[in-house]
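Okay, so here's the structure we're looking at.
So, chain A:
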Amino acid sequence: MKRVLTAVCAAFVATSASAGAECSVGKTLTDGVLTIATGNPAYYPWVMDDAPESKQGFEAAVAYAIANEMGFDDSAVTWVRTSFDEAIQPGSKNFDFNMQQYSITPEREEMVDFSLPYYSSPMAILSTKSIAEKVGDPAPDALKDLIWGAMAGTTGATMIDDVVGPTKSTLLYSDNADVTAAMQAGQIDAALFDLPTALYLSAVVVNDGALLGQFPADRSQNPDQFGALMEDGNPIKACVDEAIQALTDSGKLAELEAEWLEAATGVPVIK
Partner candidate 1 sequence: MTPLLRMTNVQKAFGDNHVLKGIDLDVAKGEMVCLIGASGSGKSTLLRTINLLEPIDDGEILLDGVDISEPGLDPQPVRKRIGLVFQSYNLFPHMSATDNVMLAPRRLKGLSKAELEAPVTTLFERFGLADRMGHYPDQLSGGQQQRVAIIRALAMQPEVLLFDEITSALDPELVAEVLDVLRAVRAEGITMIFATHEMGFARELADKVCFLDRGRILEAGTPDQLFDAPKEERTRQFLSQVL
Partner candidate 2 sequence: MTETIKPPAPQGKRAAYEAALRKRSMRIAALSTLAVVAAIVILVPLAPGWEAVKRSFFNGGVFAKTFPGLLNAFLLDIAIFAWSLPLIALLGLAVAICRDIQRPALYPLRLFATIYTDVFRGLPVILVIYLIGFGIPGLGLPRPWNSPYIWGSLALILVYAAYVAEVIRSGIESIHKSQRSAALSLGLTTSDTMRFVILPQALRNVVPANMNLVVALQKDVALLSFVGPVEIFRQAGVYKSLYANFTPYVGAALIFLAITIPATRYADYLMHKRRRLEQ
């Protein structure tokens, strides 16, 4: 009975754009306009060619889907750019919500608000072909003896110690480019990224890049989930959540994920 009710409600929400539009009236920064933030610059495969207006790329496509669901035309969407750190500082924001692969963590939620997750990312191990040959089957013991690196401040950095527990101290870097530079220089053997990023780096950035494997999302205690970031206490959160829930239920999110992140297959799962 309950399930039927939920389904009915979801169906109602999904089909009734006017209900979403009513939700967000007077709650956006600018009336009638939805201001969405992304990174500066924004990267493949989240935003193609650093042009979110094109709706190309996973986050760009999801952003427009959310906006439509909330009752905004494509033309009523404006984009702003923020740095990663800027957005989690206290203070007022210049966006309604920010999509930049923010992992939802309870600590962050004390400072800012997150929407429901729009993506759950498995973590994958970026490495090089020569290391991959040496390691062979990515057994946990073999992974321990590698020198690990990650971008500081990402979930990957903390997960290395939790899930792998390497014997040598982990090296952390300021951005992905430095992680790959260190890998190229042979200073680290492996680095942990969310799967889409790892795929991109191994294909485009790292010479002879290879993915050693991926951890299933349930392997770590808190699988990395990306949510749209909003100012603490922003009333629009309810509207965004409603829209994402609708997109999840309708299978639209899974569709977009398959469209933009489908390359995320064929990497061995580490048991």
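Following the convention adopted for this analysis, contacts are C-beta pairs under 8 Å (C-beta built on N, C-alpha and C of every residue); 3 or more make two chains touch, one makes a residue touch a chain; residues count from 1.
The set was built so that all candidates are chains of the complex that A comes from, given by their letters.
Fair warning: this is a prediction, and the values are worked out from it, not measured in the lab.
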Exercise for the section: Quickly now, which of 1 or 2 touches chain A in the complex? Give its number. Expected result: 2
Completion exercise
Counting only contacts in the complex, chain A reaches candidate 2 at residues 88-91, 105, 107-112, 149, 152-154, 157-158, 169-174, 178, 181-182, 184-188
